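Following this message is one structure expressed as structure tokens.
What you see is the complex with one protein chain gone and the rest in place.
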């Protein structure tokens, strides 16, 4: 658990391209800037008619949202990475794709960039729908077969293929959420495939049609439950020991500290930033200035 | 879908023994009174030290709760059913048990009561943990093996065994919630076993240790999502056509109407009653006085 | 079922004063049909839109003026930053109650001990006054961590024949030595369950009667309406195996000797 991990970043889909955040505070004060979801070109085309915009509906102490449109990887490579690198800002790239090939393509494009040195970590989204290519004529070229996180074996392969694209020492993380039927099995598979940290989100599928999620303060207890379960599984040796990142309902200093007390090494802020981006710096500050508990042997008066 | 179904009741664990509600309004004005969870004697004994009381912790727009202690069936038979029958009040008995045998025992006791005629429906809880008896010495006498709703086959057997205990025409319903990994399969199994309505709750497992759930207005969108999914499955012929009861985040007239608009024939109120029991009568009134939409052929001026 | 229905109704806050570590709200309601008693409480909606459980507050006094209405005194913890403000004078306050059985008063003048802790001290003081009115000698044991958390000591000293201040951890010792000294016929507790248990056990040890609050009115995680089961307490085996009582609906005042305090943990 000694690997580098940013203490706090934006959650995928909630930090814009990273540059919008720069209007509200000094990015250099943060451990890293998360950008994404980054997808292959056209990943979110709805019948070719352009990328679907996110839709947000208010619910009590929460939001129901559709996934954010993916940033096309070429935009990231051409516009964003150079901007971050010029400023010396480490970047976490959140990557989304329906097939292992799509994710690998994105990672390859990123890796080819002259500015790849500014990429400090890659987060692979297991909450998104997996697609399978079927025999021609049976079900169309691709078919949504439910979220990645519902299929540990597929997750293992996805992470292993992502791992291959990346330098050995680059932090690779995997994100799963309330859509995952067996978080232990999926966590084990993701780490088996090469993830070196797990991003655990309490976001829950909600309302219809599909692909909507309930997020925000309302789901904080679900996140804490997920972190508690995986911590317990790590303690019991049922999941390899990797640091956990809590996301979902972390919306201020108090809830960030609660997530850390529950066993999360890092946190991500989603909805909280939509209401007030400043919270990112407040939480970063609070988690930085926490003095570690005094060593037990320290009994000098 | 023409079977009798109460338009609104308390949710299991949120209406006391039914009699506490009588302090706040006229029970005779309601379609029926739900009591429960009813369990076999000692169902909730924690090491013999008496029944564990419910614990409630506030969360944003919600509550995290442990399950309510079960009412011992002998108390229901001796004290409650006579009281309700004397007043002519139809009762829905919510029943909870870890094995099909335990549930069958409770139903048998109820059925044997001289006051059973006042029982208008039985709701079987599939959200609770199932127990399995293991070979002696292997894992102790019983072992929690996850919620009923995670095992459609077990649900089918449970409902079939419950059905056997009850008069042919008595309404039998099954309740499942956010702990259920495959609501379609479980719904199909429950109806296959003999359930004639499904109670769908958006309650989600949360925090640790196990057996805690997030409920309240916060999870309303999860309930609507579940109702939408099962309605769609019914429309597609993938689940037999039975009425649905929505519970979870229904907390006022507006959200009750929303649940009905989403396809629920009835609703149950949980947390809302804890804040103000009067809401039960308000919602009942609102759902009763809704005038049906005018028939399409009615074109007289 | 002939008891009148409990309904939420609107009162008008006419005062909101500091009282040591607490605040005292005075609320005017339409005149009550039966007078309120020490040991009763009110239920009021959550303070903020993102909270779902109601708040419960002890009633600390009542004054009914025919033609004008009833003024209830409510002494409540000063709300911490996050939990929402208390109403100001002139504001409407929705409330249900007074709810529940109050404390029973002895029919003959005896010696009584009243133990209280926290904001419940205001209800305890009111109980002392009532006991004095029926001719009892009353000793108050007030428990608090900080000096300013003892409710209104000046008035308390006037309402009781003796007042003993102690930290909660010292309650048992203080009650035991007081009991040995004054030989009370009845001990009362109004406050958290830990205090109720101590009082019930001290009373049992001396053969005195005890009446105790069975639910910590004012605490978090309660519905107060008798619907959630968070306040359930186990009764002694003699009451029937596995019997429980639901104090917010069947109390809040219980005979201390009925509860199986060992099993209540």
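Chains here go by letter, A, B and C, matching the order in which they are written, and residues are numbered from 1 within each.
The rule is simple: a contact is a pair of C-beta atoms (placed from the backbone, for glycine too) under 8 Å apart; a residue touches a chain by one contact, two chains touch by 3 or more.
No experiment lies behind these values; they were computed from the predicted model shown.
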Partners of the unshown chain among those that are drawn: A, B, C
Among A:5, A:33 or A:68, residue touching the chain not depicted: A:68
Of A:16, A:208 or A:240, the residue in touch with the unshown chain: A:16
Contacting the left-out chain in the complete assembly, out of B:6, B:37, B:60 or B:98: B:60
Sole contact to the chain not displayed, among A:3, A:56, A:235 or A:261: A:56
Contact footprint on chain C, counting only the chain that is left out: 48-51, 84
For chain A, residues in touch with the removed chain: 10, 13-16, 20-26, 41-42, 49-51, 53-58, 60-63, 65, 68-69, 72, 87, 216-217, 251, 271, 273-278
Hidden partner interface residues of chain B, rising order: 60-61, 217
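The definition used in the following text is that only the chains that are shown with their structure count from here on.
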Most distant chain from chain A, judged by the mean position of its C-alpha atoms: C
Between chain B and chain A, distance of the C-alpha-averaged centres to the nearest whole Å: 36
Touching two or more other chains - residues of chain A: 60-61, 217
Sites on chain C at which at least two other chains make contact: 50
